[in-house]
Each structure stands twice: as C-alpha cells, then as structure tokens.
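A single protein chain has been removed from this complex, and every other one stays in its place.
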Amino acid sequence: MFGVLLEKTMDGQRYIDWLLSGLGWTLALAFFGWWIAFAIGVVVGIGRTVRSSFFGGLARLYVEIFRNIPVLVQMFLWYFVLPELLPSAMGDWIKQIPPPWGSFFPALWCLSLYTAARIAEQVRAGIEALPKGQPEAAAALGLSRYLTYRHIILPQALRLIVPSLTSEVMGIYKNTSVALTIGMMELTAQARQISDATFQTFTAFGAATLIYLTLALIAYQTMMLIDRAVRIPGTAPGREAVGLDIDDSILESPLPGNMEVVK
Amino acid sequence: MNSLDFSIVAQAWPYLWSGLLLSLSLTVAAFLIGMLLGTLFALVQHFELRILSQVVRSYVALMRSIPLILVLFWFFFLVPIVLGHLSGNGRPIPTGATYTALITFGLFEAAYYSEIIRVGLRAVNKGQFEACQALALSTFDTYHHVVLPQVFRVASPIILSQTIILFQDTSLVYVLSLTDLLGAASKLAQLNGRLVEMYLAAAAVYLILSSVASQFVASLRKRYAVAGTYR
C-alpha cells in the first residue's frame, strides 16, 4: 500500500523524501518552538503568581491575549499583518526573506508565543498547588523572594507539572500543521501534496498519520521518563499527590495510558 | 506603512457577521454531537465493555495524536466514500464542505469530551454507587439520575473550556475554504486589499468572545471551588 511512496516524483526525488522533508520542518518547528515557549511560559507563569500588581497584570494580559485568539489567526497576524504595521523598510525586508524561512520564522514565533501562554497557566497552577508552608518555611530561614522561587518553589512546581506538560508537548507538534496555511511545507502539507500528485490519498494521509502517531508515542514516553527521572524519592507518582479533584491538569494529560493499543 | 482605516470593517460587518454565525453554529452543533458521542464513549470505557472499549480507546488516542487539520483532510476525503457505501451503490456521494466540517468537529471533539467525562466518572465518590445499590436503583437510573448529573456539574468548567477551544478551532475550516469568521475576513481582505484591518478585526472578535467566555468559566470554577462538594 505504501509502495507509491517509493516512486519517483517529477523533481527526481521520491515521494517519501517529500514526507521526510515535511517531518523535518515539523520537528524543527516543534523542537525550537517548545524551548522558546518553555522559557517564556515559566517567566510569565511566575509573573502570574508574584505580588506586584504591575507584573501580575502584564502576565495576565499576555495569557489572555495569546490564549483567546485562534492559532490560525495568530499565524496570519504574524505573517500578513506584522510586516504591514512595521516601518515600511523593515516590513519590506521581512517580506523578502526567501521561501522556507519567510514562513518558518513567523510560524515558529507564533507557535512559541501561543504555547508559552498555555505553559504559563500550567506553571501558575503548579506554583499555586504547593502547600503554603513551603514559602513560609523558606521565609522563616531568611531566604529572599528570589531565592525562594529559585530553590524552593520552581523546582517543586516544575516537577509537579511534568505530566500536564505532556499535553502541551503534543499540542505544539500538532499545531505545527497550522503553519501550512502560511506556506510552510510541513508534514501535513507534504501529505496533501503527495495526495494531489498521485491521487493515492489513503496512502499519503495514512503515512502522515502513522508518523504523527509515532511522534505522539515518543513524546509520551519521553515525558514519562522525565517524570520518573525527576520524581522525588519517597513520594508517590505525581497524580496521587494532587488528589482526586478534577482539574485541567489531570484532564489535559495525554493519551489514556494505553498507547500500546494503537501502536 | 499605509494608514489604517477601520471604517472598512464597519462596511464589511454584515459579511463578517454571517461568517461569525457559521463559526458559532459549527461550535454549537459540534458541541451537541461531541457531548452525546463523548458521553457514550466514556460510558463504554467506564463499563469496560471488552472489545468496544478497546475500539473506543484506540479511537480517542488516535484523535488526540494527530493534528485537527489532518483530520479535516481525512474526513473531507473519507466522508463521501463512507456515505456512498452506506447508501448501497458504492459510489462516493459528494458532501458539502459545511457538513464535512460539522461531522469532523463532532467526531473529533467527542474524543476530547469523552476523556473529560471518563475522568469525571472515575472521580465520583464510591459511596454514591453504594447508596444507589442500597436504594435498589437500576443501573440506568443510577447513571441517569445520580452519577451523570454529578459528573456534568463538576466537569462543566472543563467542558466549557474545551468548548472555547472548539470555537477557536473552527477557524481551521479555512483549509476547506468555508466562509466562517476568519474565512469571511480573508475573502474580503483579498477583494479590497485591506488585510491588516480585516485580520485585526477577526482577531478582536475571537479575543472578545473567548475572553468573555473564559471569564464566565473562571467564575463557575470559583463557585464550585467554594461549594467544594462531590469529593
């Protein structure tokens, strides 16, 4: 069924090379986007918990804006609107960035900022879930606010949210497909292109689906490994510690623990 | 940089409004289909019906692992074929993009809603089931009158959050060239060349509607946190 992927394309490659190149762009967007998003998300998430109403308000504004506009619309804002709003010399320079990069950077920026807003909310939830006694004990030892965040709050909050970050990891690689709307030839776009060229829609989409499933499995397993690696000795797996009340972090946890079914 | 002229948005408003109506109707319809199927899926898994629950689990895992755009492409391709088979003559039946989108979103969201409800079912206190048994309620009555109402209530903030995401996701019907809010803005932008104003206007509408809805969810969450029942 996948034989057609090995056939030659008009440009002398094989269709499978198209898919692999698409996979490459998907991975590049997801990987670099993730680390930018994580860095911004941690900072904004901390901002949501500080006492300063200025930084708190700024962080909240950030989250509200980037969470409440669809990714696709944000994609268009960065790609179409931003160059028009900048001084024309700069806008023209942006528009002249050659093809893959002209789409890649707006897409990367867009996915990073969008995902950062979601990570920020997870970080905030993690910080707020810590017992009040922790910052109190740190204060009683004379630790400053900065030292308390650095050594007491963040190390615990980040451990706590590893399971719920899994769904953000999966979210960012799935959202890379939105970049096809601004001309990024990532995995889904390549699958559609193969389908259009060969009329083997089932094969083209099937191959892309299998690749996405593999990525999901890898993301899931990696996060499980990280969760296990950073677990504090003597504590139960994260879930039990949080308790039974339903909240997003539990519900947005990824695959229902039975990925083997779809392997 | 051209000077911005937002009066163009006011002129275009009727068209944008009709686009927004499509976005909202897609959201509502997909919500209804998604909740109905999602509840069924959740119950199938809750009762651990042997083969069926395996099938449902795989379906949910699959939907949660692949991008919505790819799902839209799949359904755009598959729905006419499946409908053709169902109708008996085996030839694909052309289906409008709107119906395809509707079916896709309904089935896609069902996977997400079912996860919410499944976790909700797991969180219902064991004592509730025991009390129902003690009262000799049938399984159907237990779930219909006691368990599911509690699940819907506790999970309502999360169900609504998911629905806000659904509303935002409907913008992806752009790839099917449908005229939803974003589609309308994009088509006008191509006609009159005012893409800055058009896209900013669309973004503002999404931002306002989603923010208001998330404020509502936040207040709901707070209210339930105070009530603190159903543990």
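The chains carry the letters A and B, assigned in the order they are written, with residues numbered from 1 in each.
Note that in this section contacts are C-beta pairs under 8 Å (C-beta built on N, C-alpha and C of every residue); 3 or more make two chains touch, one makes a residue touch a chain.
By definition in this document, contacts and distances are computed from a predicted model.
Not every chain of the complex appears here, and the one that does not is recorded in UniProt as "Amino acid ABC transporter ATP-binding protein (PAAT family)", selected from "NADH-quinone oxidoreductase subunit F", "Amino acid ABC transporter ATP-binding protein (PAAT family)", "ATP synthase epsilon chain" or "Acyl carrier protein". Of the chains displayed, those contacted by the omitted chain across the entire assembly are A. Set against the missing chain, the residues A:K8, A:K95, A:H151 or A:R228 yield one that touches it, A:H151.
Touch with the chain omitted from the figure is made, among A:I16, A:L86 or A:L143, by A:L143.
Only one residue from A:T9, A:Q134 or A:T198 touches the chain missing from this view: A:Q134.
Contact between chain A and the absent chain runs through residues 131, 133-134, 136-144, 147, 151-152, 155-156, 159, 232-235.
Keep this in mind: only the chains that are shown with their structure count from here on.
Note on chain placement: the centre of chain A and the centre of chain B lie 21 Å apart, centres being C-alpha means. Those residues of chain A that touch chain B in the complex are listed here as 64-65, 67-74, 76-77, 80-81, 84-88, 91, 170, 174-178, 180-181, 188, 191-192, 195, 201-202, 205, 208-209, 212-213, 215-217, 244-248, 250-251, 254-256, 258-259, 261-262. Those residues of chain B whose C-beta lies close enough to touch chain A in the complex are 1-2, 54, 57-58, 60-62, 64-70, 73-74, 77, 115-116, 118-120, 123, 154-155, 158, 161, 164, 168-169, 171-172, 174-175, 182, 186, 189, 195-196, 199-200, 202-203, 206-207, 210-211, 214, 231.
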